[in-house]
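Only a single protein chain was left out; the remaining protein chains are all shown in position.
Moving on, here comes chain A:
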Amino acid sequence: MAAANQDTTRPQNTRAIMVFLQSHAPFSNMDDDHLARFAEHATLRFYADGDVVLSTEDGIVDKFYVVKQGRIRGERHNEKADKTETTFEISQGECFPLAAIIGERPTRTLHRAAGDTFCLSIEQDAFITLISESEPFRDFCLRGVSSLLDQVNQRIQTGAMASMGSSISLSTPLERYALRNPIVCNPDLPVRKAVARMHENNVGSIVITDDVRHPIGIFTLRDLRTMIAEETCSLDEPVGQIMTKNPCYLPVQADAFDAAMLMAEHHFAHLCVVDEHKRLIGMVSERDLFSLQRVDLVNLARTIGTATHIRTLVSLRTDVSRLVDAMLAHGADSGQVVKIITTLNDVTVRRVLELNIKKNDPGIAFTWLTFGSEGRQEQTLLTDQDNGILFQTPEGMTDDQVREKLLPFARTVNDELAQCGFTLCKGNIMASNPKLCLSDHEWDDWFIRFIDASTPQNLVYSSIFLDMRAVFGPTDSLNELLDKVLARIQKNALFQKMLAGNALQRKPPLTMFRNFRYVTDGKKHSLDLKRQGLAPFVEAVRVFALANGVKNANTLERMSELVGKGIFDDKDANAWKDAYSLIQAIRMRSHQEMLERGEELTNLIDPNDLNPLDRRILRESFRQAQRLQQKLEITYQL
C-alpha cells in the first residue's frame, strides 16, 4: 500500500494529458512530476477555424500554450506587398508564444486557429516554476527551435558514432590545434643548407618565406628524393629554384573541415596557416587533424588519386561510404558531407581521366564539365553521371575532327565511371554524346539557343546545364563561357520569369492542411526527399542566383552570396539553409540505412518511419520551401 503506484493516484485526465505531452519534444525529455504539474495546472480551450488566439493588442503575454489538436497560424502584415503573410504554422504538440512569454512582452504576430483547434495552456507563474525546475524545458524555451535542431544533429552523430567511438569535431577552428612552429628559410638559401636545417630540426619539410614572412613555397624530403633521382637541380642552387611554389594556406579562423577538404583536393599532407596579413604562423598536418580518427579523408583521396587501375577505384567506393558514416559521426553537417562526397567523386573522375589519357591520349586539351548535382557540389551516395566536354579547336582542325578524336575517349571514360558507381545518365547527358562534346564557340551558340528559345524541354534541362563546373582541365574557357551566359540571363527578363515559373512546378509535399502530401506514383505514404524536398530550394535559389550574376553553383553558397548582394534577408536565408540542410541530412541518413540493409538506394522515405521530432522538422523545412517559393512568386509576379 505504501508503494502506491503514482499513476493510479493521478486522475485519468491528468494521465491522458501527460501521455499526450510525452510524445512531443521538449516534454518527451521531462520528468513525470513536471509533466504532472503541467497537466494539473493546465486549462483547455477551444478555438474554431479562424478564431484569434493571441493578438498583438492583447498586452503582455500571460499564458504558455501547447496545441492539443488542430493548428495555429502566425500572421503578419507585409506592408510592401500589402497582404497578410503566414509566418509560421504550429501544429499538434508544438508550443507558443515562446519569445513573447520569455521576453514578457506582447506577441508581435497574430495567432489564429487554422481549423478547429484545442490548446492547453498554463499561466505565467506555473510556466516560470516549470522553467526554473525542469532543465529540458528551460533549454527548449530559451533556445527555441534551434535546440530541436541540435537534438536532431546530436542523434545523427551519436548514431554514426556508435560504430566509430571518437568525438573530435571537424568544426574545431585551426587555432585550437597545436600548430607546429614551421622551419622556414628564404628562397636564396642553397638547397644543401635548407636540407641541413631540416635535418637539425628533424622535420620533413621547410617553408620558404619572403621578407615579410609570406609563405611563397614549400620543400619536402620527397622533393629532395625526386631532385636527386632525376638530377633536375644541384644541391648548391637556391632552394627557390626547386621548391613547390604557392603552397596552400588557410587563415587561422578556418576550421578542421576546411583544412581536410583542401588537403583532400590537392593531396597535400601539410598546410600553412596564416594570419590576417597572410603571414605564416604555423603548419597543420594531416596527422594533426586525424590523429584520433580511423578513417582518413586525405589518405582516401590520395589512394584514389594515385590508383593505377580501375579495379582499385571500384573497390575504394565502399571506403567512401564508410567515410560518410565517419564524417557524420565527427560532427560534419550535411553541407560538409555532400562536399566531401563531391570532392572524392571529383578525385575519382580525375583519376579515371588521367588513367585513360595515359593509356590512350586523344592528343587534344579539353575541359571535363559536370552538371546538375555534381556541378552544384551536392552529390550524395546516390548519383548518376551528368557530364560534358568543352574544347578549343586547334588551328587547322574543324570542330567535328576534334570531336571524332574525343568521343571514343569519352565513351570509355563514361563506361569506367559507371563501373565506379556513377550510374550512366538515362537522358544521355554525358560527354560521349556528340551534342555535349563541344568547342567553346559551339557551347556559346548552344546557350544562346537555350536561353532565347526557352522551350519547356529547355526549362527542364535548366537544372542540369545552368549548374555547371569544371572538374578536369583548363578552367579559363569555362569562366569566359559562364560570364557570357550570366550576362545574357541577367538581360533576359522573360527567360528569368520562365525559369521562375518552372521552379514553382515542384511544390513542397505539404497539403493545404499542412499534412504531408505523398508521391502519387509507386509506394503509398512516401515522400521523395530529392524531388519534393530539395528541388524546390535548389530551383528557386538558382533563379535568384542567375538573375543576380552569382557564378557559384552550390545552393548554400548561392544563398550566402545572395545575402551579400542584398537579395535575400539574412534571417530568411539562414532559415532556408537550415531547412535545406536538414532535408539533406535526413536523406543521407536514410541512404546510409538502406546501404546497411543492402537495399537499392532511393530518395523515397515514409515520414511515419521518422520519429515525431524529425517529422516535425521535416514539415517545418517544407514550409520554409513554400516561403521561398512565395518570394519567387512575388518577385516575378507569378
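Note that in this section a contact is a pair of C-beta atoms (placed from the backbone, for glycine too) under 8 Å apart; a residue touches a chain by one contact, two chains touch by 3 or more; residues count from 1.
Quick note on the criterion: contacts and distances are computed from a predicted model.
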{"item": "Undepicted complex member, UniProt protein name, chosen from \"Lipoprotein\", \"Tetratricopeptide repeat protein\", \"DNA-directed DNA polymerase\" or \"Cytochrome b6-f complex iron-sulfur subunit\"", "value": "\"DNA-directed DNA polymerase\""}
{"item": "Contact partner of the left-out chain, one of A:S28, A:T56 or A:Q69", "value": "A:Q69"}
{"item": "Options A:I17, A:V67, A:I90 or A:L618, residue touching the unrepresented chain", "value": "A:I17"}
{"item": "Contact partner of the left-out chain, one of A:F118, A:W446 or A:Y461", "value": "A:F118"}
{"item": "Footprint left on chain A by the chain that the document does not show", "value": "1, 4, 8-9, 11-17, 19-20, 39-48, 51, 69, 116, 118"}
